[in-house]
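Data first, discussion second: the structure below is written as structure tokens.
Missing here is one protein chain; the remaining ones are kept as they sit in the complex.
After this line comes chain A, so read on.
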Amino acid sequence: MNIVKAGSQGILLPDLNLEFDCSGTPEGHTFISHAHADHMPRSKESHVYCTEPTYKLMRKRGFEGTADVLAYGAPLETDRARITLYPAGHILGSAMAFVESDNGSVLYTGDYRTPPSPASEGFELPSRNIDHFITEATFALPIYRWAPHSSLADDVRTFASSSLEEGYTPVFLAYDLGKAQEVMYMLAPLNRTVQISDDCFQFCSVYEDAGFELGRYEPYDQTNFSEKILIATHRTLRHKLSPHIRAQRIAYCSGWAAGSRGRGRGSINRRIPLSDHLDFFELINLCRELHPKMVHITHTPNADVVRHYLDELNIDSRLLE
């Protein structure tokens, strides 16, 4: 099977005329795994296939092309292959594409998370054999092992409650799409008002349409942060919010929070390693379970360690460059 990388993000299966997470070509069938900016098509001419929530989120992010919406598990037949989307557990609408053809089968994961994010449709694998497994490996080192979501959710709620009780405004550093809604979903049982950015605000309706309860939320009101919980990006917090907050406590929610020397170290009170990617051990276990003929590793700062462990499992692998 011919599998190549297109640019910094996209993946192509030229023999099958399939393209993933790129702007695509008029001749090809282009699939978008989810609505994060680094996976979205950039061209207004693009015609893509994706899930309904992904399409709605992309529209809200400025996507001007056209899309055919596919449901999970409903296959699309092309002249050379059959493509079925499976829930990827990364963010709402995220999908893995399972490709079946005469040349063998391919599972393209995009970004994924198993166990899945609680604010997603879950994670599900195809029941048939996978010959080629194209996987991201963002956290591809054994220093990364995530705690269960239930424990992370407790951390999130405890941080918010204790900060409020002590007279501080709790601020969660999280991306506007995906992580922010995951944190809101975890905070919902506290029944407190969460203030979020305008961008984040418009994405929330898509989550609610899909049946996720995000609690009470409103856009930032710089005149009234009292008793509120904030969710913001680093940049928004620094340039827009911090000057108006009397006393704040900051929690950094990201897989990168697992390392204590990362970004924003100087001002962060709590690091919560809440990731929407799977950890190293989950990746190796998944490869062991699937035991594909070949693992194609992409989106990774270091493929060597994963490949070393896959070698020990007698699974062939390569870095997609």
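As a convention for this text, a contact is a pair of C-beta atoms (placed from the backbone, for glycine too) under 8 Å apart; a residue touches a chain by one contact, two chains touch by 3 or more; residues count from 1.
Following the convention adopted for this analysis, contacts and distances are computed from a predicted model.
Q: From the names "ABC transporter ATP-binding protein", "Multisubunit potassium/proton antiporter, PhaG subunit", "ATP-dependent DNA ligase" or "Circularly permuted ATP-grasp type 2 domain-containing protein", which one matches the UniProt record for the unseen chain?
A: The chain we cannot see is, by its UniProt record, "ATP-dependent DNA ligase".
Q: Check the options A:Thr25, A:Ser242 or A:Asn269 and report the residue that touches the missing chain.
A: Missing-chain contact among the listed residues: A:Asn269.
Q: Touching the left-out chain: which of A:Leu141, A:Leu190, A:Leu290 or A:Leu319?
A: Hidden-chain contact among the options goes to A:Leu141.
Q: Per the definition of touch given earlier, which of A:Pro75, A:Pro189, A:Pro219 or A:Gly259 contacts the omitted chain?
A: Residue touching the absent chain, from the options given: A:Gly259.
Q: Of the residues listed, A:Asp68, A:Asp221 or A:Asp304, which one is in contact with the missing chain?
A: A:Asp304
Q: What is the set of chain A residues that contact the non-displayed chain in the whole complex?
A: Within chain A, the residues that touch the unshown chain are 141-145, 250, 258-261, 263, 265-271, 280-281, 301-302, 304-305, 308.
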